[in-house]
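Structure incoming, see below.
As you look at this complex, bear in mind that one protein chain is not there, while each of the others sits in place.
Each chain gets a letter, A, B and C, in the order it is written, and its residues are counted from 1.
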Amino acid sequence: MHSRDGRAAATATITVHCRFFARYADALGRDEMALEMPDGATVADAVGRLRDTLPKADLLPERPLAAVNREHAAPDTPLADGDEMALLPPLAGG
Amino acid sequence: MHSRDGRAAATATITVHCRFFARYADALGRDEMALEMPDGATVADAVGRLRDTLPKADLLPERPLAAVNREHAAPDTPLADGDEMALLPPLAGG
Amino acid sequence: MDYLTRDPIDVGRLLGVVTDDGRGGTVVFLGSVRRGAEDGPVAAIDYDAYEEMAGSEFDRIIAEARERWPGAGFAAQHRLGEVPRGEPSIAVVAAAGHRAEAFEACRWVIDEAKHRLPIWKKERFDDGSERWREE
Partner (left out) sequence: MDYLTRDPIDVGRLLGVVTDDGRGGTVVFLGSVRRGAEDGPVAAIDYDAYEEMAGSEFDRIIAEARERWPGAGFAAQHRLGEVPRGEPSIAVVAAAGHRAEAFEACRWVIDEAKHRLPIWKKERFDDGSERWREE
């Protein structure tokens, strides 16, 4: 029974490694965290969860620039277990 | 009388210092010469005279690129006594 | 050569990467820290990056440029950490057969880099205050 529950949980949820940079890291007071999400969740879903649960996360815009596994990613990009999702303030390189 | 003739000649003709470069200098076998022209002559007049009188001057185009006193000059540019007139093959700097 | 560096940018080294006697035109862009008169004198900019992504994104930009301008050579570098006023924070070099391509290719790479690299800047003013600058 314990083993069945464990297996069911592993297929039903994913863990996403979130990273925050620059002004977002300053605002949240952290630069990374693990986030559990239901399987099938998108970048937009994960951002919504962060905005609902993190203190001061209303400092994040509803649709921040994001990257998944170190490539720019649209809000509807699906997330998989173990993905690295980064939230990027407006870019200002150069 | 000698002095009157001398004065008359000075107003009636001008001396232009001609310079030739690159392919034109090679073709003519010289890179400079003095040219006497009537007062009021233009660059085009001087080029015509050179083409009529210099050996191999038919290697010069009828309307070569020209400069007077180190500035680009159109064919109708008037010449004055002591001017430096340069004939320039197609430019190829850079 | 790494796309990211914490040392001053060495333009001569970047030029060495693209030099090829089939390439007659080379264009270099350097973006430097301005004193920035609007909000008081900027002493330096501290560049912060998502480094693992910035390096691979710069690599993707250059790979796309090579497809657009076959035969052209490219080198580029972004400096991170504190860059004093007047010094370059980014350099892009494009070398091609002729100058029109070299100008276009260099301009394209710097525009893409500005839009795509996950890099941020915090301005440090002469009075010691600092501020994230988003453009």
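Quick notes
Criterion: a contact is a pair of C-beta atoms (placed from the backbone, for glycine too) under 8 Å apart; a residue touches a chain by one contact, two chains touch by 3 or more.
Small disclaimer: the values here were computed from a predicted structure and weren't measured.
Under the touch definition stated at the start, the shown chains contacted by the missing one in the entire complex are B, C. Even with one chain removed from view, subunit B keeps its contact list with that chain: residues 19, 21-23, 26, 67, 70-72, 86, 88-94.
Counting over the whole complex, subunit C has residues 11-12, 15, 19-35, 37, 85-86, 88, 97, 99, 102-103, 106-107, 110 touching the chain that is not drawn.
The definition used in the following text is that only the chains that are shown with their structure count from here on.
If you average the CA atoms of subunit B and of subunit C, the two centres end up 52 Å from each other.
Chain geometry summary: the mean Cα position of subunit A and that of subunit B are 79 Å apart.
Annotation: 29 Å between the Cα-based centres of subunit A and subunit C.
Shared interface positions of subunit C, defined as residues touching 2 or more other chains, are absent.
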